[in-house]
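Heads up, one of the protein chains got dropped from this complex, but the rest are sitting where they should.
So, chain A:
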Amino acid sequence: MTWRLWPRGLRPRLLVAFVLVTLLGAAAAAWSSAGSASTALVTVTQEGLTDTLSDQISAITPQLTYPPDQAALDRLRAAVGPDTAVTYRDLRSAKGAATGLVTDALRAAVRTGNRLVVQRITADDRPWLLIGTPVTITALNGERTPSGIEVYAVRDLTGVQRQIDDLTRSAVGTAALALPLAVLLAVLAAGSVLRPVRRLRDTARRLAAGDLDARSPPRGADELADLTVTINQMAESVQSSMATQERLRADARRFAADASHELRTPLSTLTAVVEVLGTMTDGMEADARESADLAITEIHRMVRLVEDLLEVSRFDAGTVRLVAEEVDLAAAVWNCLRARGWTEQVDLVVQQEIWLRLDRRRLDVIVANLVGNALRHGDPPVRVHVSADRDQVWIVVTDHGPGLAETALPQVFDRFYKHDAARTRTPGSGLGLAIALENARLHGGDLTAGNAPGAGARFVLRLPRTLEDG
């Protein structure tokens, strides 16, 4: 049961342990000193009483008639004091009620032992000392024989008991004085142990929160200092590996950006050449024209791919800027559809007129990508639903195709992700959704993919009503 009461915190545990140890030590010291003192007290009292008795008897015996008569016994008894019984064979002289306390064991010891004996007993909740002794006859050669006279005295030890009680009380009081001191020491010790632990915890918390520069200075040379050094080393290595990774990633990004940039110039030349080639296909052989058309398509695809790559690199480098202006959302979406000749295939549903600040070009990119995907991969009718409440606007693009596979949902916004491996030859670059998502986030909004119940894939673009320029 004690263990269930054992506190959980380190500080209360230290406190309890300290106080317990101190209490035990103080109690043991108090107990042993009080114990030995009380033993000494009892012994001294006992010796005093027996010596007194012996002296009292010895003082009167030379004048005592021997063999004694009743008067002699009475004289001896009176000399020894109250609560005394003196016997000689059948004669007996006794005074004091306490003489009845004399035990048979004591009597037997007096009769057989020829020595002065004592016994402590407790009667009526009071401690008593029983003293019994024979009076001996000493021969001229020093030999002592019992004279037949026996003296029994009963002495009250209550006074000694009281002294011992006082002694015990003062010892307990002294031990209790150690308690506040122990608590104080325990608090100090707990503080000195727990302060470095708390510092370490704060450091670990800062590390976990991403502050890789967080360190705690090790103090002293104990185990906690070792732990601090170890944690610092760990933070050091994590920090350096993070820095390495960051550098590698930046290198990779810069490489993609540089490569795209370098590809642009030769590609524009190629485009120009292909344009010329396109005007001349009419006069070609059929298979030559097919090759030329294929080349033209692929060149255009490549141009788009490079443009998209450059856009992605700009996002990665964090160099994109919003060009925000007040835009009529419905009109902007309509313009986007019309510019690509999709107005016939797409249902545009607008609940209300919505004006908000956004980057018109980027909205166009997002909508064109979502609608383009819907037209390419899904089945008609493709529906664009524009709605708004006080804080946000939604543009929902739904098609009626097979929808997105559950397994594909988490990945559709990944770069170069193509759900259907068989459709790798589609004109998309594989970066469209990734770019659309980046554009949505740039506006402080979001783009999510899912499936509409009873329809195909559904993409939801959410934009905040008030754009934070930044």
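Here, a residue touches a chain if its C-beta (ideal position, glycine included) is under 8 Å from a C-beta of that chain, and two chains touch if they have at least 3 such contacts; residues count from 1.
Note that in this section contacts and distances are computed from a predicted model.
Undergrad: Name the absent chain by its UniProt protein name; which of "GerMN domain-containing protein", "TIGR03545 family protein", "Transcriptional regulator PadR-like family protein" or "ABC transporter permease" is it?
TA: The record names the chain that does not appear here as "GerMN domain-containing protein".
Undergrad: Decide which residue listed in A:114, A:241, A:343 or A:466 touches the omitted chain of the complex.
TA: A:114
Undergrad: Pick out which of A:27, A:256, A:331 or A:408 touches the chain that's been left out of the picture.
TA: Of the candidates A:27, A:256, A:331 or A:408, A:27 is in touch with the missing chain.
Undergrad: Tell me which stretches of chain A touch the chain missing from the display.
TA: Residues 1-2, 27, 31-32, 34-35, 38, 42, 46-47, 50, 53-54, 57-58, 61-68, 103, 105-106, 109, 113-122, 127, 131, 133-142, 144, 147, 149, 151, 157, 160-161, 164-165, 168 of chain A touch the chain absent from view.
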